[in-house]
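All remarks here apply to the structure that follows.
What you see is the complex with one protein chain gone and the rest in place.
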Amino acid sequence: MIASPTTGPRMPVLKVENLAVAYKIRGGEVEAIQNVSFEIARGETFGVVGESGCGKSTTAWAVVNFLGANGYVKRGSIKFQGQELLGKSGEELRQLRGDQIAMVYQDPMQSLNPSMRLGDQMKEVLTVHRGVSDAEATRRCVEMLDRVYMPDPAAVLRRYPHQISGGQQQRVVIAMALLNNPALLIMDEPTTALDVTVEAAVLDLIAELRRDFDTAIMFISHNLGVIARICNRVGVMYAGELVERATVQELFADPQHPYTQGLIRCLPRLGADKAGSVLYPIRGRVPPPSNRPAGCVFSPRCDYVQERCRLERPELRQLPNGTFVRCHFAEVIDPAAWIPSADVRLIPPPAGNGAGAPILEVQGLKKYYPLQGSSLRDVVGLGEQRFVQALEDASFTVHKGQTLGIVGESGCGKSTLVKTIIGLESSSGGRAEFLGLDITGDLSDRNTELIRELQMVFQNPDATMNPSYTVGYQIARPMERFGTVPKGQIRAEVLRLLEAVRLGENYYNRLPRQLSGGEKQRVGIARALASRPDLVLCDEPVSALDVSVQAALLNLLLEVQQEYGTTMVFIAHDLSVVRYFSDQVAVMYLGQVVDIGPAEAIYAPPYHPYTEALLSAVPIPDPAAQQRRIRLEGTVPSAIDPPSGCRFHTRCPRRALLPDGGRICEMEVPPWREAGNGHRILCHIPLETLRDLPPVITVSP
Amino acid sequence: MARFLVRSLISTFVTMFLVSVLLWVLLEVATGDVAVKLLGVFSTPEQRASYRAQLGLDAPSWQRYLDWLVGSDWRAESQVGFPLVTATNQITGERVWWADVDGTPTQWRLEEGELLTLQLQPDGTVATTAAEVGWSRDEAGAEFFWGVNEDGSAVKWVRGQGAEVWVLTKGGLRKEGDGPQQYIPLRKGLLRGDGGKSLQTGRAVSVTLFPRLRNSVILAAVAFAVVMPLALLLGIVAGVNEGRAIDRTISIVGLTLTATPEFVTGIFLILIFGIWLKWVPAVAIFTSPNAIFENPSLLILPVLTLTAVELGYVARMTRASMVEVMDTPYIRTAIIKGMPRGRVIFRHAVRNALLAPITIIMLHVNWLIGGLVVVEVIFGYPGLGQYIYDAAIFGDPNAIEAAAMILVIVAVGTRLVGDFAYTLLNPRIRYA
Partner (left out) sequence: MAAIQPTPETPLGPVATAGGPSRGRRLWSSLSIIFESRIATVGFLMVMFWIVIGLLSLVWTPFPPNESRFVQNLPPNTTNLLGTDNLGRDTLSRLMVGTQVVLLKTRVPVGDRTISLPIGVAIWGVLGSLTLGTFLGQIAGYRGGRWDQTIMQLLDAFVAFPSIVLYLVVIAALGRGDLVVIFAIAITGAPGVARLARSLTLDISTRDYVRAAETRGESQWYVMFREILPNARGPLLVDAMLRVGYAIFAIGTLGFLGLGLPPPDPDWGSMVNEARRFMFSTAWGVIWPSLAISSLVVGLSLLADGLREELNRYQR
C-alpha cells in the first residue's frame, strides 16, 4: 500500500477537469465528451449514470488514456493523486495501470483471456508490477480470491475462464483488479451481464471491499437502481456532458436537471402497477456526437425549454444545496408541478378484472433436450441417454385480455417455455391448450389458423428485423401470408399499424439500419400484431433498451393490448417491469414454476423463498428504501442432473424454518400451497410460517 | 475425444471410399480406349480386344472396381482350385502370383499346345517341367484348364480350339495360338495394400509410387519448414501494426505473391536466379531418383516457388486473425493491467491468434498439392505431382487411384492434425 506522503486524506484521488475527448473520423472529428469535471476521494464511490451513447465509458477510457488509434484528449486535465496524467509517456502510464489504477468492465467472460489459466492471468499483475516471486504471487492470489469469497481458490487458479460461472468470473476480475491495492478502481457496468441475485452479491462485495481497502471507485452504470445502492455521489451524463452532480440522496430525492428528473420518471417503482401509475418517457432520443444542438444539449428534449436554452450552452454551476447542475433554470423548475404530455395517460384497467375466459392452459409442460455424450460408450450408442431438463412441470392459465409475467434468472427455462408454446420446439410431455386446441407439438403440427393466433415480440432490436427488407414489407408479410387483409388494402393496414406503434407513414420505405433500437422494437410489435393474433408472447422486449425508450415501449404495449384486446405472456428479468406490466406473475426456477399468482400477491408476503431472495436482490432506484438482505449461496445447479425433491433445496435460505433442517426438501417434491386469490406457492414450508415473514422492501415515506 | 477420433476415422474411410468411386466413375466414363494408347492407332480391333481381355478390362466395371478394392484372388481361387499365394521377386521388388500346389508355388505356361509347369524352388530358381495335370471338360466337350500364368493372371486355357491371342512383347505384338481364353488379373486389392499395376508402365504402382512420394514429401516439408515460421512472424508483425506502413507492405506483397500462379513465380525465379544472375542451375536435371540427396541445390528453386504462394496466404490469414484478437476485450484487459507490449503480444495474443490460421492452413494443403504438380512439371522434379500429371494425361486408372488415395490420406490427415492442434491450443475444447 503506497500512500504518497504529500497526499492528504481529503485530497481527491482522481480529479478530472473540463475533459474533452475527440475521435477522428473520416472527414473531420467529433467530440465524444466535453466539459466533464468531477473528483473522487479515497473510500468513495462515484457513480456515472446516463443512457447509452452519452459518453460514460469514453470518460473511463480517457482516465486510463486508452482511447484507441483515433481518439485523443482534446482539452482539460486528469489529475491522479495530484499528478497530471495527460502528457505522461506510455511507459509511465503502463506502470500506473494495473498497479495504481485498475479497471473492471462489463462482460467478465470477454475480459478474461480464454486460453490462459486464471492463475497466470492474476499472477502476472503481481510479477510484472511488483516483481514478486511466483510462489509469493500464488499465495497472494489465493488470499485475494478468498477475500472475494471464491470457493476453493487454489483450484480456481488452475482453471480456464470458461470453467467457472459468470459470477465467479467477475469475482476473479475484481480480485485481479485489487491485487496491487490500487488507489483508483474504475468499474464500467460490472454487473450488467449478471443475473440479479449474482449482481446483488457482487455489489455487496464491491461495497465491502471499498470499505476495507479504502479505494476510490468510479462506478459506471446505466441502472439507477444499482447506482442508488452502491454510490456516494453521482454524476449524470447526457450527450457527452456531465449535466448534474450530487450526492446520491440529493439526486434521487431532489433531482435538479430536467434530464435527471425525466430518467427517474421513466422507471417503474417496484410495487407500482399499470393500474395505479404511469411511466413517462423522455421524448426524442440522444443526439449523436456529430449532431448536437448548439445551446443546451438537452434542449430539444426538454419540457421546460426556453429561447435561452437553444442559444446559450449552460455551465455546470453549484446550487445552494451543494448540487452541481448544468441548467439555466434549475432553481425555477419544480418537478412536482410537472404535467405529463397529453399522449401519455393512465391506462384504465379492463372492465371486469380477470373475468376473461381462459385462453392458454398449460399443465405440467415438459421439455427435455437430449444430451450428446462424448465417451466411447456414448459414441457407439451404449451410453445411457441423458437429457437437459430445460422445462419440468410448468403449469399456469392465462385469461383473455390479461398479461402473464414470467420472471426468473437465466437458465430457468423462461425462453424454452416460450419456444414450446409458440411451436419453435415441440414439448416432451404435459398438456398445453390454446383456445381448447392442443399445442404440444411444434409448428409443423399446427394449422395456419393456429399459427396466426400466436405471435411473438423478440428481445434484440438489432436482430428482430431482417436488414434486407423495408419496414413496410416486413409488416405486410404476415398479412399476405395469413390472408387477414385483402391484397388491395394491405398498404393502408400497414400504415394504420405504423400509426398505432407511433411511427409515421414515412417509415414505410425505410430499411432497418435507418431506425433506432426503440423504433425497431416498435416495428417488431407492429409485425406481431399484423396477423391479429389472440396471444402475443413477448420475450424480454424492453431489456436491451435504454430506460426512456423502455418506458415508451411499455406504454405502447399497454396501449395496443387495450386497443386490440390482446392477451400477452411477458418475459423479463427485471422484477419492477414485470410487476408494472403484468396481471399475473409466475416465478420460475430451474425449469419449474415455483410461485404463481396475481402480481400484487407475489410481491408481498407470503413469499416463496426464491421470490423472497429475488426481491431482496433487486436494485431499487431509491437510496432511502430499506431492503432485507437475503443472499443465495452457490450457483444454479445443472439442469442435466437437477436436485431431488424441491429443486431449490440446495440454495434455499429458508430451509432452516422446517424441523430437521428441511430434510423433507431433499426427499419429496413440495406441494402446492394455496395462499388465496389464485396465489400458489410450491414449498414445504407451511403458509402460516411464510406469512409471518416481514416484507422484503419497505419504502420510507 | 473418443467421439472426435471415431468420427474422424469413419470420416476418413467414407471420404476415401467416395473419392475412389468418384474417380472410378469419372475414369470409366471418360477415358478412351487404353488398348489404343498402348498398341497404337494402327492396331486391329481383334488385337485390341485380345489385349483388353489380358488386362481384365473386358470384365464389367463394378467387377473391376471390386477387384481393385478387395482383390481378385478370391474369385480366381475357386476357378483354379489351388490356394493362390504371392512371393516377392528379389530383383524388381514386385509381387509374383503362384498357385500353391501341395506346398510348391506353381505357374503354368502353354507352349505349342503343351502345358508346362513352372515350379518355384526354395533357392529362388524356377524349374520347368511338363505338366501332369488333367484337363477338365466342360458341357460343350472342350478341354480346359484354369491356372496361373507368368504375368500374374488366373487364366483359362482351352485345348484344341485354336483360339488366338495377341501378346505384347518387347518386339511388338505377337500372335499366339491355341491359347488362353479368359483372364483374371490377380491382385490383392487396395484394402490389402495392393494398388495394382500401372497400365502405362506395367509395373506395380506401389513400387513406383513411393520413391516419388518421398521426393514430394521432402520438397513439401522443406517448403513448409521455410514458410511456416516466416509467414506466422510476418503475419503477427503486420497484425500488431495494423494500418501502418509495415502492415500495408506485408499485406500487399503477400497478396501479390498469393495471387500469382506458381508457374509464373517459377518462371520468374528461373529467369532471375537461373538465367540472369546464374546463381543456381536454370535447368535441373534429375539423373536418378536420388538426385536431390546428391545435389540438394536442386531443391532451391522448387522450394522458393512453393514458398512464395504459401507465404502470402498464411501471412495474410495470420494477420487477419491477429488484428481480430488485438481488438478483443481480453487484450484490452491485459493492456489496462499494465502489461508490457511484448508480453501482451506474445503471452496474451499470439496463442489465440494462431487458432484460426492453423485450421485454415491445414485445409490449405490441397492447394499446396496443386502447386506441387505445377512446380514439379516446371522443374522436372520426379515427385508425386508429376506422377499424377503423367497418370492423368494417360488415363491410367490404377496409378491415379493410388495417388488419389495417398492425397486423400494426406488431406484428411492434415485436417486431423489441424483439428488436433486447435484442440491443444484451445482449452475451451480441451476441457469442454
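All chains are identified by letter, namely A and B, in their written order; residue positions are counted from 1 within each chain.
We take it that contacts are C-beta pairs under 8 Å (C-beta built on N, C-alpha and C of every residue); 3 or more make two chains touch, one makes a residue touch a chain.
The shown structure was predicted, so the numbers you read here are calculated from the model rather than taken from an experiment.
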Absent-chain contact - pick from A:Val132, A:Ala275, A:Leu443 or A:Ala500: A:Leu443
Residue among B:Ala49, B:Val237, B:Val264 or B:Ala356 that touches the chain left out of view: B:Val264
Among A:Ser426, A:Asn460, A:Ser543 or A:Gln562, the residue in touch with the chain that has been omitted: A:Asn460
Touch residues of chain B, complete complex, unshown partner: 11, 14-15, 18-19, 22-23, 26-27, 29-31, 255-256, 258-264, 267-268, 270-271, 275, 282, 363, 366, 369-370, 373-374, 377, 388-389, 392-395, 400, 403-404, 407-408, 411-412, 415
On chain A, residues whose C-beta touches the chain left out of the figure: 283-285, 300-301, 303-306, 329, 331-334, 337-339, 341-343, 422-424, 443, 446, 448, 451-452, 454-456, 458-460, 463-470, 474, 477-478, 481-482, 502-504, 506, 508-511, 514, 516, 524, 527-528, 531
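Rule of thumb we're sticking to: only the chains that are shown with their structure count from here on.
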Whole-Å gap separating chain A and chain B, where each centre is the average of the chain's CA atoms: 60
Footprint of chain B on chain A - complex, ascending: 64, 66, 69, 94-99, 102-103, 105, 107, 110-116, 124-125, 128-129, 160, 162-163, 173, 176, 372-376, 378-380
Residue ranges of chain B in contact with chain A within the complex: 1-3, 6-7, 243, 328-340, 343, 347-348, 351-352, 355, 425-428, 431-432
